[in-house]
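What follows is a set of notes on a single structure, which appears directly below.
The complex appears here minus one protein chain, its other protein chains still in place.
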Amino acid sequence: MKLTPPARSAVHHPHAHDSALKHATGAARYIDDMAEPRGCLHTALVTSRWAHARLTGIDASRALELPGVHAVVTAADIPGENDVGAIVPGEPLLAEGVVEYVGHPVAAVAARDLETARRAAALVEVTAEPLTPVLDLREAVEKAHYVLPPSEFLRGKPGPALADAPHRIRGEIMVGGQDHFYLETQAALALPQEDQDMLVHSGTQHPTEVQHLVARLLGVDMNAVTVEVRRMGGAFGGKESQATIIAGIAAVLARVTGRPVKCRLDRDTDMMVTGKRHDFLLTWDVGVDDDGRVQAVEMTLAARCGWSVDLSPGVVSRALSHADNAYFYPHVKLTGLFCKTNTQSNTAFRGFGGPQGMMAAEAMMDQIARTLNLDPLEVRRRNFYGPEGRNLTPYHQPVEHFRLPEMLDEVLASSDYAARRKAVDAFNAKGGVLRKGLAVSPVKFGVSFNKPEMNQAGALLHVYTDGSVSLNHGGTEMGQGLFTKVAQVVAAVFGLDLDRIRPTATTTGKVPNTSPTAASSGTDLNGMAARIAAETIRDRMADVAAEHLGAEKSAVVFERNMVRAGNKSVPFGELAELCHVARVSLSSTGFYRTPKIHFDRTTNRGRPFFYFAHGLAVSEVAIDTLTGEWKPLRTDILHDVGASLNPAVDKGQIEGGFVQGLGWLTMEELVWDKDGVLKTHAPSTYKIPTARDVPRDLRVDLLADAPNEEATVFRSKAVGEPPFMLAISVWLALRDAVASCGPAGHVPKLDAPATPERILMAVQAAKDTA
Amino acid sequence: MALTLNMTVNGKARKVTVESNALLSDVLRVNLGLTGTHVGCDTSQCGACTVHVDGVSVKSCTMLAAQADGATITTIEGLAAPDGTLHPMQAAFKEHHGLQCGFCTPGMVMSAVDLARCEPNASEEQIREWLEGNICRCTGYHNIVKAVKTGLTDMQSGGKVAAE
């Protein structure tokens, strides 16, 4: 049978988020909104006040005397294995022997209400002998204090090529971390079932991992644990591995007490306990010709992993595989360092190391241009990947279907770049207190999990005899619109209206052994799995339809809620009933694995990415050279989402990602004191962007008529992470404004986040150079 | 110390017995089951818990339930008409994609409705200033501002019927 065209407007159409109505009326339920089951207990954590110490005692006797306290658990009370390591074992749920950061969970209390649990937690006496912590990233680099040995990407002979280069430029920047600040803090509700079974409602991007690790903690098989999540109030990577801590504590307490247990962290506890985006120290040594073309480069990307490994191997690998961004390095060596510090264990966060890697590339390009008195835009263009001979990445994957050169021309025209460049230069030439900056930055982001085995997904689809469809897949909804997009795909396959498809809560009981919803791959993977399931059912239904309509199967078309062949038709629901009568199954799984990809982790070579997503941003800012305060004036974005499944959802991801990146690079600052206490653990001190902090003039365009060359779901491209890095243009524009305060050839010294204080320091340094 | 309070919540007279130090947000969520009012930061910064007390928007984690004794309270659940017709501001958030994860949405909507009371013709700049106390981590605010603009206009034109 032939592939039928999608029902008009099922895909490539700006449908509202599937929960939009519920969000706007308050009917959408998050974990803390669920009706509490009878006897439900509440949780408070006892955490370390030392950055590094040997535990000598935990005395819970006073806590246990408090009326309403049901249990206080420590490492010794965990029925199974005390380990929630995501990639490598050895990461205890509750500290055992030593504590490794301020905030490290040591014990957990279950009590009849939250207030009692909190009081009890304060009564648990923990004693310890302090050990010397390592708190500073530079210190960890100098001491080679690592959680894992260094990793290297190598191509060509960078050493000799560097020595031969006409110009050799060295540089470094510090790039800060970032708290996820999902609006819904981490939460889980564990419900003991018959036998030894446990049902866990977990705010997690990775239900399978929660299932796996809860089973390990409880000492039961995975089939005894079911993990379910309908939606999260934001996640951004913060609920990929770290959700296990919260779910694990709830499950252990539920097992020990035999009661349902809810664990919801308050904001301060969440920020003190859970990991964040890795901060990086980025250094480079680059050789260039007179035109600013890179001949060879050696870079070191040192990541603050925090106290444990967590997902750092993937994060550093993605940082290394994005330290080229859009640029060809003829000879290259990239080294990733996994620095250990006695701070929160850093984890996944939108971009997963990619943004930090790209910052190295972009800061380096800016430095090359300014050092050689060249136009930064031209230097970027000259270094873009090109045809064969200039298309190999540091991990030996050829860059195919590279869209940035044409996109650059388009965005320069649409943003009126040339005229604005002149205007900004003229404005700055007047030498006033206010200076403007203008910059362009590209994004080339590799789509697929770096680990090939993670690129698989399953779906489970049922058509009921009234023609309504129940959709389930391994992806989780955190606001990104995944459920909407996958439902659109299914609607398109069946030729149904979108409201006939009901997305259902993600559960390990329906689709097993899933990958996390991460790496921007949610729709690529789950959309494809759902499509395959839908096509399987449609194929069976087409047989019945052909017989019923007296037509060839190849003539059967599913569209507009009908199934047609020639001039005959039957409503979809009626056909479903006919299938049931004919004893034809209306249920199917779908399974998808991404083709073409492979990667050798010992040599760091292969084709880790199925394809690349592209984007470009042009940003203009103004700075106050006497206070360092600044304003974003305008940003123009052109972004490549292939053939968009849902332009409204995709634009929302672009706008939201860009603003989150702007927060990371300009205002969100994590500060630890000399004892390793995170001082910015609440929104009063940790500042994320508000409605007034973003450019009023934000113009977002999707690249038109640009279906993915690779066979992705309806030729769309992933969109979750790539736009985050468009915000680098703002940071570069700030550098541009600062540079105008110094002489030609001055390279601004500006780390990230570029707070007003850092901007003022950079301005003063520029003036001092003049 | 337990107190018995009388309030009118979403048009209905409610009597609740609560501890004297119970926060309004907790009483709405736990005692009255109105879980559309979310708690995002616990420290009166994020605005997810915004409700109306006697017609004025307040952060319900910044008020004791005891202080609302005798008050008329509207939460996100009380905004739509009894027949389910959305309030124009709710409809605008849905239609303009002014939401993603949805956690901040109830507070945003309640705050925006209060803006209509104070500045029915608010400019974009006034909208952004007004929303300063409501944090969103997903959208970048672009569509939220668009939604509020539309919502304000539709409220003046007598309330556009939602496309539900």
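Here are some notes:
Per-chain residue numbering starts at 1, and chain names A and B are given in the order in which the chains are listed.
Keep in mind that, in the parts below, a residue touches a chain if its C-beta (ideal position, glycine included) is under 8 Å from a C-beta of that chain, and two chains touch if they have at least 3 such contacts.
As a convention for this text, contacts and distances are computed from a predicted model.
Of "Phenylacetate-coenzyme A ligase", "Xanthine dehydrogenase", "Iron export ABC transporter permease subunit FetB" or "tRNA N6-adenosine threonylcarbamoyltransferase", only "Xanthine dehydrogenase" is the UniProt protein name of the chain excluded from the display.
Within the set A:669, A:710, A:736 or A:751, the residue that contacts the chain not displayed is A:669. Shown as candidates are A:343, A:690, A:716 or A:740; the residue that touches the absent chain is A:690. Here the missing chain is touched by one residue of A:61, A:193 or A:627, and it is A:627.
For subunit B, the residues touching the absent chain in the complete assembly are 1-3, 19-23, 39, 42-45, 47, 50, 56-59, 61-64, 66-67, 69, 111, 114, 129-134. Although one chain is not drawn, its touching partners on subunit A can still be listed: residues 114-115, 118, 266-268, 626-629, 667, 669, 671, 679-680, 682-685, 687, 689-690, 692-693, 755-757, 760-761.
Methods note: only the chains that are shown with their structure count from here on.
Separating the centre of subunit A from that of subunit B, both taken as means of CA atoms, is a distance of 30 Å. Subunit B contributes residues 29, 33-43, 45-46, 48, 75-77, 79-80, 86, 90-91, 93-95, 97, 99-106, 109, 124-125, 127-129, 131-132, 134-145, 164 to its touches with subunit A in the complex. Subunit A meets subunit B in the complex at residues 14, 16-17, 19-30, 32-33, 35, 180-185, 231-234, 236, 266-268, 478-481, 648-649, 651-652, 655-660, 682-684, 688-692, 694, 696, 698, 700.
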